[in-house]
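All protein chains but one are shown at their positions in the complex.
And now, subunit A:
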Amino acid sequence: MEIVEGETSCAGKKKHKKKDRNRSVFIFFCILPAILFLVIFLYYPIEETFRLSLTKTTGLSKEVFVGTDNYQRLFHDEEFFAGLKHVFSWAFWSIVIQLPLSFFIAFSLTYYSNRFTRPLQAVFFLPNVLPSAITAMLGKFVFAPNYGLIVSLGKVLGWKWLASIDFLGNPNLAFWAIFAIATWAYSGFYVIYLMSRIEQIPRELREAAELDGASMWSYARRIVLPELNYPLRILAVLCTVGSLKLFDLPNMMTTGGPGNATVTLGITLYRHGFINWNYGKAAAIGVVIFVLSLVFTILQFSLGRKKDEAI
């Protein structure tokens, strides 16, 4: 009897093992397309970019191994440093201007939520769904000299000082003109994200604060802001990583000019690779962007882990 039981359990184990193996094979085949997709379209290009960054090639010519020469050249490249400076400035001002502005709008819309303010959510989010090309065209329409919206307004009001400003052609103003358009275009996402987090704060907290005589400002500062500490940090990291990859708006509005006034790392990469046919140097810039993005992504994950530990 015992022997029979043992045999039964042995056969059962074998059956289980077979079932597990079949399950593993099934799972493997299920995730295989995703693995192949990642390897072909993500890891292979990353590896190729690293490899290319150590070579000198026009794309048409033979690749010549030059070691770290492309990276060393970047240290003497004015355009690269201008791009680096601009993406970090962009990140800094995004955090200092775009995030507080988004918080102000998100808080106002949730604090004064009624049937009139609800449609405003869509209004603030709308620019975010516009293609960059349209946003850039609108930006040019607003800031262009001669026929631009602001210049025309200056002409109508008789304000010569306003009518004569060349927003996109002045090296000191071009960056800010693009930044203004980007703030309009990108803040919608931050607003919606922050609104969703503010709405998660228990209503009782607000009622209790109001009963204690807390003003709107006190409620925002002492209850809402501490609750948004983590989402705001995540948005700050997203701003920084997004700034490192910045390309579309500056390229379409000013092509990085005048001079190098609005050049970004993305524009420098595009110029070296696709216009100057210097794929090695372009790949080196790509690696720099990748490494910087990776650093900030790790930062993002470490922030997340800290939050999880706190919970």
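FYI, a contact is a pair of C-beta atoms (placed from the backbone, for glycine too) under 8 Å apart; a residue touches a chain by one contact, two chains touch by 3 or more; residues count from 1.
Here is the rule we go by: contacts and distances are computed from a predicted model.
UniProt records the chain missing from this view under the protein name "Putative ABC transporter substrate-binding protein", selected from "Putative ABC transporter substrate-binding protein", "Assimilatory nitrate reductase electron transfer subunit", "hydrogenase (acceptor)" or "Lipoprotein".
Of the candidate positions A:59, A:100 or A:202, contact with the hidden chain is made by A:59.
Among A:84, A:106, A:136 or A:168, only A:168 touches the chain that is left out of the view.
With the whole complex as reference, residues 58-61, 78-79, 143-147, 164, 166-171, 254-255, 257-260, 271, 274-279 of subunit A touch the missing chain.
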